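Shown next, in structure tokens, is the structure this report addresses.
Shown here: the complex without one of its protein chains, the others still in place.
Up next is chain A:
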Amino acid sequence: MDLSKMSNERKLHLCKWYFRGGFALLPFLWAVNAVWFAQEAFTVPQYDEQKQIRRYVIFSGLGAFVWFAGLLAWIITFQTHRATWGEFGDSISWIIPTGIP
């Protein structure tokens, strides 16, 4: 979809629904929303709906960032501690690598 060909109400509608969709544990949707509407929210000449769009973009970006920070922290913890967790580590693993603890 080309945002430049879209009416301002339509843009707002889209941005709002991307933001709401992100609550269904879809951080990537928030990330897409934040990047996609960034220009609309901050650089283009002002229009009525821009303020709301900006809010959605900021919160989508924040949400995505928190998600990714959390994921990164978990991945690092899991990868470095899975072996020491022993049985618990195995029980939360889907595929256990061969040949290493």
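In this section, a contact is a pair of C-beta atoms (placed from the backbone, for glycine too) under 8 Å apart; a residue touches a chain by one contact, two chains touch by 3 or more; residues count from 1.
Here is the rule we go by: contacts and distances are computed from a predicted model.
Only one chain is not pictured, and the protein name UniProt records for it, out of "Casein kinase II subunit beta", "RAB22A, member RAS oncogene family", "Nicastrin" or "NADH dehydrogenase [ubiquinone] iron-sulfur protein 1, mitochondrial", is "Nicastrin". Note on the undisplayed chain: of the listed residues A:Met1, A:Ala24 or A:Ile100, the one touching it is A:Ile100. Where chain A meets the omitted chain, the residues involved are 83, 86-87, 90-91, 94-96, 98-101.
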